[in-house]
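Heads up: the structure comes next, in structure tokens.
The other protein chains are all here in position, but one chain of the complex has been omitted.
And now, chain A:
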Amino acid sequence: MTMNRRDFLKVSTGASGSLILAVSIPGCASIQTGFEPESGEWKPDVWLELSRDDDIVFTLARVEMGQGAYTGLTTLIAEELDVDPARIIVKFAPVAPEYRNPLFGLQLTGASTSLATSWKPLREAGASARQMLVLAAARVWEVNASDCTTQDGRVVHPNGIDSLRYGQLVELADKEVIRGDVALKPKSEWKYIGRQAGKLDAHAKVTGKAVYGIDVELPDMVYAVMTRSPRHGGVAKDFNRRDVIGLPGVQDAFITERGVAVVANSYWQARKAQQALQVDWDMTGALDTSTEQVLEGYRRAASDDPGVKERTEGSVNKAAEQAEKVVEAEYEQPYLAHATMEPMNATAWYHDGQMEVWAPTQAPDLGRIAAARHSDLSPGDVTIHTTFLGGGFGRRLTQDYIEEAAAVAYQLKVPVKLIWSREEDTRHGFLRPAMLHRMKGSLAEGQLTGWQHQIVGPQILDWYVRNAAPAQYPWAPKFLYDTLGKVGLMAEGIATPKDISAIEGAVGYPYQVPNISVRHTHTDPGVPITWWRSVGYSHNGFAVETFMDELAHESGEDPVQFRQRMLDSEPRHREVLERAARLAGWGESAPEGRARGMALFKSFGTYVAQVVEAGVENGEIKVYKVTCSVDCGQVVNPRIVEDQIAGGILFGLTAALYGEINFDQGEIRQSNFHDYRLLQLHQAPKVVVDIVDSNAEPTGVGEPGVPPVIPALGNALFALTGKRQRRLPLTA
């Protein structure tokens, strides 16, 4: 097979499995590749740009929000290109079909997929470019290409002495054609994968030079704040514009679809003027619920509707009839906010019939739809400039903050930066849904013979499809957007990917039990929701692994052994379980006043077992140590794997100990870090991360650390106090 640049591009972006929703659009390639004589730059593919001056630029198609894609993906391409990753200049990708995440047909960063989906295409891109440079050098020297080697940005002559810089070869390399498949380096020759320990963005981040969304500065920029309905769904009818407009620095104030915008010369002036605002809201149809009502509604729904069968094996009813003991439990989880350290913000500028948006977004192509919706522009008129993200955790997959900045900028026609306060960020975000789980287990002759799990709550696609469906068809006229959203939902599981946000981690129940039933009772109380670090796994992990602990206890067996026995056909589960138990000293007695609990949970393809050692001090839960074994396949950057898993553990502990967003008559009670607490340094336990050495395809690490720590802590507290923890946050 002969492969040229363009074919290669198709192969690498098209080898993406069956989940692509977007149809292939003829002529949709929007990134020009090839050699540009004037600039002296060669683009062998959509990711790389090599110049005559030996600058190497890598276009990062995923965003960097702390998860390490900036370093990890650069390492992949650097390895095969054979250059030091630190030499590569990284730039964030513009919106283009070539940069979509192949798993979703959207240009989004989430679901711990960045490394897994880039593992092959980026290495192939680096290898192809390198191969073309080698072919060019071989032609210059009139030697066999296979006798040439490369070394840190140079092609080396077979004589081992002469060499040519990549920059000297770019123009010639462009004319080369690769015949046959491009060979990837064997693991034994890797210089950077598995070894690269430094973080390529660390220097920018410790000197204050990294540009986050909130740092964008444009000439003559003004600042906007948005006053939103205190209850979701309320619509601004009128406000005291005359009182506000005369305040110092205020330029304008007006009603938008999202609320009342106040625009001033400085952020502080806009914020102060906001205090004087009195808005008359139309609350017809606005959210009017409380968290207690939501959960009560879930309980009713659970009893009225057994839900959609998501997994059925054998007969759980028969198992229950024949059981010696039937154990039942109900678990509750609250709404959770993301609390990224960088509050929501975006900067937009409408000029010359075009809109430019600078934003810390996890989904630039959805951001483009969001901006187009709030102007008379089409998505093609909107340019999204992605910045560093001060945390994402799923919150920035929803583009409401871009809608707001775009709506204001469209009206004002000057650059506008719109910043949310922390209080607004806590009260007006999209949340991890509250969920209810009903569990039933059948025990007979010391065996678990039946496993029933009913998940009760909403699913995220209902809220997400609004901008996601049009983003997949950016050429569709805007009047079709709502239709696209509805079609997307109707076709869910057929033409569009099935929404597994409510059931993930429950349908994949790994233990060998003869009778299994997993059902989802779909009920949506109207509270805005979105993806939250580890999504459905975050609540299913707690339900599944707490109930496993309950069943182990009921059958009088050690929780590790109880699980181990049911994992004969799951060697990777077993291995992390056994390693974590061994490392944590499972079976040995814990220090006085402490107890251990464990949980085992696979999410996003990654296997994680954790043992938590906890106690209660002065009436508060104290976590001393978390021991974690993780199998995420081939490791690209050991330090980032460790950081993501450890960071996920602290993220999960924050939820387990404090996490709770509560509604009172439609309004959120929490507001800032004093009542929506984050784990602090002095509360952080010792975390030991043990990584399984593996040659398997790499899987994600950004989220899998989160789910197991919550049940593991609850299980430790049960071991300590005998009181079962069935509701989050946990109580001492």
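Following the convention adopted for this analysis, contacts are C-beta pairs under 8 Å (C-beta built on N, C-alpha and C of every residue); 3 or more make two chains touch, one makes a residue touch a chain; residues count from 1.
Just so we're on the same page, contacts and distances are computed from a predicted model.
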item	value
Among "sn-glycerol-3-phosphate transport system permease protein UgpE", "Isoquinoline 1-oxidoreductase, alpha subunit", "Protein-export membrane protein SecF" or "N-methylhydantoinase B", UniProt-listed name of the chain not shown	"Isoquinoline 1-oxidoreductase, alpha subunit"
Hidden partner chain, touching residue among A:F430, A:F604 or A:F651	A:F651
Of A:T207, A:T284 or A:N695, the one touching the omitted chain in the full complex	A:T207
Residue touching the undisplayed chain, where the options are A:F388, A:Y511 or A:Y537	A:F388
Full-complex contact with the absent chain, from A:Q67, A:N101 or A:T291	A:Q67
Positions on chain A contacted by the hidden chain, ascending	65-68, 197-199, 201-212, 214-215, 217, 248-249, 266-269, 272, 339-343, 388-393, 419, 421-423, 591, 624-625, 639-640, 643-644, 646-651, 672-674, 678-682, 684-687
